[in-house]
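Submitted below is the structure of interest, expressed as structure tokens.
Shown here: the complex without one of its protein chains, the others still in place.
Think of it as A and B in the order they're written, each chain with its own count starting at 1.
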Amino acid sequence: MDASWLIPLAPGLSAFLLIIFGRSLSRRLVTWLACGSVAVAFSFSLLSALRLRAAAGSVPYPARILLSWIRAGDFRADISFRFDPLAAVMVLVVTGVGLLIHVYSTGYMAREKGYARYFAALNLFTFSMLILVLASNFILMFVGWEGVGLCSYLLIGFWFEKPAAAKAGMKAFLVNRIGDAGFLLGILVLLFAVGSAEFSAVDQAVSGGAIAKSTATLAALLLFAGATGKSAQIPLHVWLPDAMEGPTPVSALIHAATMVTAGVYMVARMNALYAFSGTAAGVVAAVGAFTAVFAATIALVQNDIKRILAYSTISQLGYMFLGCGVGAYAAGIFHLVTHAFFKSLLFLAAGSVMHALSGELDIRRMGGLRHRLPLTYTAFLIGTLAIAGIPLFSGFFSKDAILSAAYAGGHRLLWAAGLLGAVLTAFYMFRLVFLAFHGGERTTPEVRDRIHESPSSMTVPLLILSGLAAMAGWIGIPAVLGEKADLLRRFLAPVIPVIRTPHAGSSSEWFLILTATSAAGLGLGLAWLFYQRWPGLPARFAAWCPGLHKILLKSYGVDEIYQAVLVRPLVGASELTYRRFDLGLIDGAVNGAGAATRFAGRLAASLQTGRIKDYALGFLLGTTIFLAWILL
Amino acid sequence: MTALVVSFAVFGFLALVMLSVNAALGPRRRSNPAQQTRFECGSPELQEGIRPFPVKFSLVAFLFLLLDVEAAFYFPWALILREIKGPALAAMIFYTAILAAGLAYAWAKGAFDWD
Partner (left out) sequence: MTLPTAVFPLAVTAFGAIAVLLLDAFGKRDSKTPLAVLSLMILAASAVLAGRLWGRSAFGFGGLMRLDDAAILVSMIVLLAAAFTVLLGWQWNRRLDAAFGEFYGLLLLAAAGLMIMAQTADLLVVFLGLEVFSVSAYGLTGLKRNDDKASEAAVKYFLIGSFAGAFMVFGLAILFGLNESFGITQTAACLGTGLPAQLGFGFLLAGLGFKLALVPFHMWAPDVYEGAPTPIAGFFSIAPKAAGFLVLSRLVAAVPKDVWKGLPIFPFLYAVAAATLIIGNLAALRQKNLKRLLAYSSISHAGTMLIAVLAGDGASLLFYLAVYLFMGLGAFAALTAMSAPGREYVHLDDFAGAGFRYPWIGAIFTVLLLSLAGFPPTGGFLAKFLVFSAGVRAGLVPLVVLGVVTSLIAVAYYLRVIVAMYMRDPAPGVDIEAENPPALLVLFLGLVGVLQLGLFPANILHFIRQAAASIF
């Protein structure tokens, strides 16, 4: 029996129970409920995925209608799921990584007073994310889309006593809403053009030529606006670095492994639409490549361990979009999977460092930790090797898949940008490793005395993720190394036609592998020179071009620009509206005197200051404008 | 009808012009001491112009006016009573009952109690 529709059930139920009864449950019960529900979801996912693999793609994947939701004339939307290979991959990542991070959280958040609240939100997030990836139409996807945004907001602001956390949550939410507005408009455009919000109907309309190219481009670009918001691409990337105010496991799950990849998933899901509208695909690729380099340069100079990882996430998401944009949707999803493993590993390891150092985040006050935290160090190193694209680690294969597709598709500029990004990635990641784990100890003595390795609930997930980060690349071995080794792409073939992926010949494939490897090596070597061999070099560089250093440190001042160009004018407009149109009742207490005379006096006063007159005038003005309208 | 429309436009425009000219040319200050005096022209007033008087006056006046206006409906009714007879009588009794209810309400609420 197909049990795929049961996957979101357990986390949803658990979230509901935790929201309602969370306060009165014991911690033990909360732990079991939260982790157990995700474990159930994971086993359901695994069973369904195996079943899908056994069926071997010959069957069409029917949408399973759970509930007929809206029926308004010709328009209908249902609560219906479709479990196809793409959904299977996503569901496995969400529940698998989610499970590990739930377990990790039980250790990391053990002493928090909002323990139940935390897990309620985390379960709710898992539930929403599963809805998002399982939905068979845009409207239900939007439900999940908004749901994950809401949970992300709740979890970023988890420590709401910290003003920065509350503010960061708000910012994430509002920036996401800008993207969501585009997403919603995109859905409306598709609904108007296709007459249905079902993914399959859109695909059919595209392949059947029932939709004009310009309309398809418009819809695809609007949808991509939503993706830039959720997946923190330029110009809506500003919320993700601030989102690091949330608890670290949240950063690992939501802001690295799952939610931020929703945009990539959506683009891959709509691959027919993007492939049809060449323009939209080009925009996706360009934005992705630019973001990949842009965010990587910022990461070069940051000192906050989590912010470095955040900018790295933005940059890696850029790679995924680059892959999708050049037509290698499967490669984009491949990188999504490996990134989920190695980035959550990096975040969890960083969390373990913070746990050990009493919450220290600044890498300038770390150093030499590899002796004190050997396990964490190993995990972090594996993650770094993977993300930097060192051969045989997972990131190498997925990044190579993207770059070779860009190269084979003839997008040399995009390929070069990707390569540059790879150098930068290797550089900033090894800078992080060298500064935090190697060299002399720069921790303060009182912190140093309390350094301890984390409990097993935290280290076991680290170990498992290390294994995945190291070896997950084997599901997508390039064709030159094995004829049928490209497992993931063949698994996804029913959803993402193989034809769509540009393919390089075997000689250029070897060339690409070589360049990618040397790019990683170059970054690693430079980092070693800068931070191991000659530690004085970075400061000299910063002194050499202080402007550039400052701009990078300030993340190119994008926040300030938005503040000046968008936020202040909006606040100003609101202020103006408030002054002009909101006159209001007279406030403030007058003491003494009887209420009646007071009122009479005030009424007179209010008449004299012309408030009622103003109201009537506004009324008259409106009518006059209308009269003028008809006459002219 | 066009004349009506044009006159609307003209007078509406004139009103706007006057208001805006007033706003543009008039003094910024809304009032001055001379303006605050009763007659705004310097002649001293002999006594307070308006003295407070009980609100009951206006209440009674209001109620009187209300019932008076409603009574105006009886005249056309009387003219056609012969033609319609029964239904007209029934309708007017119904109408009067509602009026009476209103009067009774006002009474019970103490609208006619002077103290």
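By definition in this document, a contact is a pair of C-beta atoms (placed from the backbone, for glycine too) under 8 Å apart; a residue touches a chain by one contact, two chains touch by 3 or more.
Because the structure is predicted, anything quoted here is derived from the model rather than measured.
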Residue, one of A:39, A:181, A:354 or A:477, that touches the chain absent here: A:181
Touching the absent chain when the full complex is considered, from B:8, B:77 or B:95: B:8
Selected from A:112, A:146 or A:304 as touching the chain missing from the view: A:146
Sites on chain A contacted by the missing partner chain, in the whole complex: 19, 67-73, 75, 139, 142-143, 146-147, 150, 157, 160, 166, 170, 173-174, 177-178, 180-181, 184-185, 188-189, 191-192, 570-571, 573-575, 577-578, 581-586, 595, 598-599, 602-603, 606, 611-612, 614-616, 618-619, 621-623, 626-627, 629-631
Touch list for chain B against the chain that is not drawn: 1-2, 4-5, 8, 87, 90, 98, 101, 104-105, 108-109
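Going forward, only the chains that are shown with their structure count from here on.
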Interchain centroid distance [CA atoms averaged], chain A/chain B, Å: 65
Residue ranges of chain B in contact with chain A within the complex: 5, 8-9, 12, 16, 19, 30-31
Complex contact set, residues of chain A against chain B: 608-609, 617, 624, 627-628, 631
